[in-house]
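Shown here: the complex without one of its protein chains, the others still in place.
We call the chains A and B, going by the order they appear; numbering starts again at 1 in every chain.
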Amino acid sequence: MTDEPLLRVRGLSKHFPVRQGLRATGLVRAVDGLDFDVRPGETLGLVGESGCGKTTTGRMLVRLLEPTSGSIEFDGRDITHAGRRELRPLRQELQIIFQDPYASLNPRHTVGRIVAMPLQVNGIKPPGGIKARVQELLELVGLNPEHYNRYPHEFSGGQRQRIGIARALALRPKLIVADEPVSALDVSIQAQVVNLLRDLQRELGLAFVFIAHDLAVVRHFCQRVAVMYLGRIVEIGDRADIYERPQHPYTRALLSAIPDVTQLGPAGRIRLTGDVPTPLDPPSGCRFRTRCWKAQDICAAEEPALIPRDGGNQATACHFPEVAGSITQVVEEVSS
Amino acid sequence: MDSSEPSPSGDPDDRPAVPAQRSDQDAYLRVSDLRVRFDTEDGVVRAVDGVSFAVERGRTLGIVGESGSGKSVTSLAILGLHDPKRTTISGEISVGGRQVVGLADEEVRRLRGRDMAMIFQDPLSALHPYYTVGRQIAEAYRVHHPKANRREARQRAVDMLDRVGIPQPARRFDQYPHEFSGGMRQRAMIAMSLVNDPALLIADEPTTALDVTVQAQILDLLADLQAEFHSAIILITHDLGVVGQVADDVLVMYGGRAVERGSVEQVLRAPQHPYTWGLLSSVPSLHGDADADLVPIPGNPPSLINLPPGCAFHPRCRYADRAGSRSRTEVPELRAAGADGHLVACHLSAEERAAFYAEDVARVGVAV
């Protein structure tokens, strides 16, 4: 593809000052220098464990948070520090879906008002009227358009999440940031919503930044995947690269830690020891080195750059990337 | 209020208790025909409606279900954590040979902690924020060991912290819950529940709030501890992957009833109930065709106040019509299906189920 990227992120960082009283005593490096692109109609998965900065990244992309440094370009325009007025036309093309289907809908508004909110806020009068447009949207996400006058508490979790999706679609965006859109739902409902998002993505040609901790869900939704660890991207690549030929040890550990229904009993796993270190004081050099079984002196001294291997789409930030070999081989290697 | 009474006579779905499992005699925990009801403003909630199972020491039972399936209520009923004013419990719960239903509060409290213990989903809300973690574990020990002095209790707590893999346990003893990371907190919670060597451990979604790499550690830890202490474990979860990894037996619940029960191989490899098929096909997997659509179960989980009549799953079941009007009028009993000890509550005959499952697998492409 030769398309210009729709979203172009360079060196994006967010540091939160930690205060004790009035004095700043430290800096939480929640996101620390991200580079990635999203092309029109492409789905990029941002995966990682809690504290890796994926949610902060999503909030920065839709400018709910102000980036500390770096740049966000959307559709060729720099929106890193754009004000509310400048952002207005872009808001319509850049929307967000939230994780919690209970907190993300105003309990005092009817479904019709919730879905119409982005239209009203932006003073858009669709042909045929707002109500017709809202009902069309409700139908699009698989809800009964007659439920226009109902309140959120009358819907189940899955239905509420559909309402949130309808709201995000109201302005016909080009890119949607979906922040853990299915992790609060029951398994059987999760699949319904993932399928809905896939259908919408194909039909409307939407680009997605799909934030999730569940690698299995991401595999079913995203064409490209970026794995984050402690505020950094450690590996990015096409789906097949990440899931079949992961090169970063962390990606491998993450993949092997997922309990899979297709495997019964205690399967061979890469056991990572310890927890994710605090982003207040990340390890020097490679941030994963404290839990990595391959760590050498160079890992503490020098931070590995995110560089493409084999001239392909896949880039890995590791001094000792896996070149080939299946996960099971690695497990043997680790346990021996 | 007398909760030891069997359900009131004339109850519409007062049916014979389900035959318990083969190993019942030596099982540490036996639950038969458990029913839990709450009276609420909106009506009677049948949170658990005739559930039976047994767990032996050294084995793990996974209870699987969606929200509203009654899986958590079952576990809380075993622990006797209910408000007798609003709750009606009937049936039998026997822990180590002692009947829990109808037991006085004081006696259940004595069982709790010593013979059975619980691990909660959210250790942050289960641990008291104003006391040090070590002190809480030591307290838990002294409740059931009144003769132990402060020093012995502390030593025991430090040993337990060490045992569950918390580094520098003596230093960690004096820290507060907020100073622990999520995984460490769950380890501390496990240490606290194991401090009195309970024979029965109930873990309610113990890893749901944790990251996958930490979840893997905790599941390994639970397996190790079980091997060491030979305890019976009930693992309540919505994650079939977790069940497949650690459980020996599986109970699938839907709308407060058991719909399928059997060994983990039976339930996950040769599932018999259409609901279990649906669960398996809707879970995204790391294998198979990533571009294929997931196959969700249509509709939503039912409300426990207003449970569909007959088989509670029938409004979402693809095969409900094949069983005729029975699916809408008659609650299917849990009966033997196929292999030894494998039970299913479905109106379809064994042949029909086999044929539909084969069809399902072909259509969905999830042969597990």
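The rule is simple: a contact is a pair of C-beta atoms (placed from the backbone, for glycine too) under 8 Å apart; a residue touches a chain by one contact, two chains touch by 3 or more.
Rule of thumb we're sticking to: contacts and distances are computed from a predicted model.
S.K.: Pick, from "UDP-glucose 4-epimerase", "Phosphoenolpyruvate-dependent sugar phosphotransferase system EIIA 2", "Nitrous oxide metabolic protein" or "ABC transporter permease", the protein name that UniProt gives for the chain of this complex that is not shown.
M.R.: Its UniProt record gives the name "ABC transporter permease".
S.K.: From the listed residues A:64, A:280 or A:301, report the one that touches the chain absent from this view.
M.R.: Looking across A:64, A:280 or A:301, the contact with the absent chain belongs to A:64.
S.K.: Among A:121, A:280 or A:307, exactly one should touch the missing chain; which is it?
M.R.: The one listed residue touching the chain not shown is A:121.
S.K.: For a quick check of understanding: of A:159, A:201, A:290 or A:314, which residue touches the chain that isn't displayed?
M.R.: A:159
S.K.: By the contact criterion defined above, which parts of chain A meet the unshown chain? Give residue numbers in ascending order.
M.R.: Its contact residues with the unshown chain are 59, 62-64, 84, 87-88, 91, 95-96, 98-100, 103-110, 114, 117-118, 121-122, 146-151, 153-157, 159, 164, 167, 171.
The definition used in the following text is that only the chains that are shown with their structure count from here on.
S.K.: Taking the complex as given, what residues does chain B use to touch chain A?
M.R.: Chain B reaches chain A through residues 66-67, 181-184, 211-217, 219-220, 223, 238-242, 244-246, 264-265, 268-269, 278-287, 290, 293-298, 300-301, 368.
S.K.: Considering only the defined contacts, which chain A positions touch chain B in the complex?
M.R.: Listed in rising order, the residues are 49-50, 156-159, 186-192, 194-195, 198, 213-217, 219-220, 239, 243, 253-255, 257-267, 269, 271-273, 275-276.
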